[in-house]
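For this depiction, one protein chain was excluded, whereas all remaining protein chains were kept in their positions.
For subunit A:
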Amino acid sequence: FLAGFGSLMQDVLWCFSQVKGTIDAGVTESDIISTVEFNHTGELLATGDKGGRVVIFQREQESKNQPHRRGEYNVYSTFQSHEPEFDYLKSLEIEEKINKIRWLPQQNAAYFLLSTNDKTVKLWKVSERDKRPEGYNLKDEDGRLRDPSMITVLRVPVLRPMDLMVEATPRRVFANAHTYHINSISVNSDYETYMSADDLRINLWNFEITNQSFNIVDIKPANMEELTEVITAAEFHPHHCNTFVYSSSKGTIRLCDMRTAALCDRHAKFFEEPEDPSNRSFFSEIISSISDVKFSHSGRYIMTRDYLTVKVWDLNMENRPIETYQVHDYLRSKLCSLYENDCIFDKFECVWNGSDSVIMTGSYNNFFRMFDRNTKRDVTLEAARENSKPRAILKPRKVCVGGKRRKDEISVDSLDFSKKILHTAWHPSENIIAVAATNNLYIFQDKVN
C-alpha cells in the first residue's frame, strides 16, 4: 500500500492512458460530464452527465502478456438515470443533470450506486447476467404462451450460459424530500444510511425506506430576507457514523455529531479562517464560498476548495487551516471579468490520493493541479488531445504572470475559461486519475517502469 511510501516516493511521472468521448467541434450540452467517481476498489469508474446519463467503466484484468500495460477501463454499463421534469405546482424546471454519484461498498455480486439530480436520489443496482433459464413449460423459447391443453409432459427449466449482459435497475427512488437543489450525497460508514444535502437542508435516509427521511440540518431562516449563507457541500466521516461536515457559501465548515441531538443545527465544531478586514472587497465572500469538502481517508483531516485555493484542516483545530495551496492566484487580478462571465461561480471539486499525501483539483484551460503535502511541491498538468499518445508523459504546464513569457508558458490572458476541469477522481489505492474535461474523460496513470 502507498501509505508507507509517502515520504520516500520519487516524483511521480503522469502518463496519458485513455480518453473517452468525441472530438466534436461543438459540444452538445447533454454530453458535458457533471460527476466522476471511482468505486471503493477502483475496479469501476462512473461518470454522470448533464443529459442524466450514467456510464460505468470497468478495469480490465491485467494480462501477463502485456505487463507494461496496466488495466484499461472499458465500458461496462450505461443507462439513463434521470429525465428532465417539470414541477407544475411550483413552475419549476428540474434538470436531469447528474450532480453526484456515490458508490456503496460491495456486499455481494452486484454493484450499487446512488445518483442524484437536483431533486431526486436514486439507488441503482448494476448486476451481471450470464445464464438464462430455458425450457419453460407454459411458454416457448420466444416467450409466446403455450396452450396448456397441449402440454403433456412436465419439464424442469435449466440454466444455460448466455453472452454476458450487464443490467442496471433502479431499486429505490428517494423523491420529494428537497425543496431546494441537492448539491451532495454521502454514504454513511454504517452502510445503512446516507445523507442528501440541498442549499438549506440536509436529510438522513435509510436505504430501505423511500417514503421518509429525517431532517438533520435546517438553516432556513424564518424570514428569507435574512438569508446570508447556504450549504454548499456535505460529507459523512469515513469511519465515525455519527459525524458529518457541511460547508457554506461563507467559507465556513461545520462538523456535527448526530448523537447530541436529532436536529444538528448546533454544530460540534466550527471551522473558519479569520479574515483580515482591511483586505475585504466586493469579491471576498464570493471567492471564499466553499465548492467542495472532502474528508481524508484517515478521517483526521478535511480538505476544502474555494475559488482560488485548496485548504487542509485538522479536525482538532478550528481556528485556521493547517495548509493552504494556491490553485491559480493569478486570477485575482481578473476577478472583474470573471464575475461578468459568471466564471467566479464555477464549482471546482478536490480529491485526495489513496494515502492522503497528494491532493488534486482542477482549473481553467483544461489544467489541473496536484499538491504534494509532504514535499510541498506542486505541478500543473493539462488534459488535452495533443498529449494523447499512449503512455506519453505529461509535461508540466506553467502560467506566465506578466513580464517575459517563456516559450512553453501560457499567459493569463490566453487561458481558455470555457475549458474548465471541475470534476476529477483518484483511484482509491493506485496512481490512476480520471479527469473530466467538458465532454471528454481522460484517464492518466503513473509511469510503470
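Definition applied: contacts are C-beta pairs under 8 Å (C-beta built on N, C-alpha and C of every residue); 3 or more make two chains touch, one makes a residue touch a chain; residues count from 1.
Note that in this section contacts and distances are computed from a predicted model.
> Write down which listed name, "Proteasome subunit beta", "Alpha-endosulfine", "Nicotinamide-nucleotide adenylyltransferase" or "Myotubularin-related protein 6 isoform X1", is the UniProt protein name of the chain that is not shown.
Going by its UniProt entry, the chain not pictured is "Alpha-endosulfine".
> Among the options A:Arg144, A:Lys376 or A:Lys404, which residue touches the chain absent from this view?
If we include the chain that is not displayed, A:Lys376 is the one touching it.
> For the full complex, which residue in A:Arg266, A:Arg320 or A:Arg385 touches the chain that was left out?
For the chain that is not drawn, the touching residue is A:Arg320.
> Any idea which of A:Lys269, A:Arg332, A:Arg405 or A:Lys419 touches the chain not displayed?
Only one of A:Lys269, A:Arg332, A:Arg405 or A:Lys419 touches the chain omitted from view, namely A:Arg332.
> Determine and list the subunit A residues touching the chain excluded from the picture.
The missing chain touches subunit A at positions 10-11, 13, 20-22, 30-31, 33, 47, 49, 51-53, 55, 75, 78, 80, 83-84, 86, 90-96, 118, 180-181, 199-200, 224-225, 227-230, 249-250, 276, 278-279, 281-286, 289, 320, 323-327, 329, 332-336, 339-340, 369, 371-372, 375-380, 393-396, 398, 439, 441.
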